[in-house]
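Just one protein chain is left out here, and the rest sit where they should.
Entry: subunit A
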Amino acid sequence: MKTNTNGEIQRNNINQQTAERAVARIKERDDIKDAVAVNTSEKLLVAYQIKHMHRFYRKQIEKEIDQQLIRLFPNYQIVSSSDLKIFWKTEELRGKLGKKNWNEQKVDEQIEKIRQLSKERT
């Protein structure tokens, strides 16, 4: 068990309960194929894949999910995307969380990077 310099026990993993709850709620919808999420104490990053034929209603679905997430997790800064690349990136980050001992600041940075990538238009 690791300790900080002041003797407190260092928490290795950031609690991912919020992320798991978000994933469970999104997967309940029947137009969602798969979802993955990562959270820190401030930020919540959610990525999901819309089922093939439902992609025609992509904008509508994104809007609904955004509203749902804001309602469910009002204390978090939410980043959500239906983009496949963001999904891959989030999955990768999720995997790294388990392996590497990242502190919250580092994870926040990674989430910010993904948010910026999802905002790119050209």
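Assume a residue touches a chain if its C-beta (ideal position, glycine included) is under 8 Å from a C-beta of that chain, and two chains touch if they have at least 3 such contacts; residues count from 1.
The definition used in the following text is that contacts and distances are computed from a predicted model.
Colleague: What is the missing chain called in its UniProt entry, if the choices are "Stage V sporulation protein AC", "Formate hydrogenlyase subunit 4", "Ion-translocating oxidoreductase complex subunit D" or "Carbohydrate ABC transporter substrate-binding protein, CUT1 family"?
Modeller: Looking only at the record, the undisplayed chain corresponds to "Stage V sporulation protein AC".
Colleague: Mind pulling the subunit A residues that touch the left-out chain?
Modeller: Per the touch rule, subunit A residues meeting the hidden chain are 83-86, 88, 117-118, 120-122.
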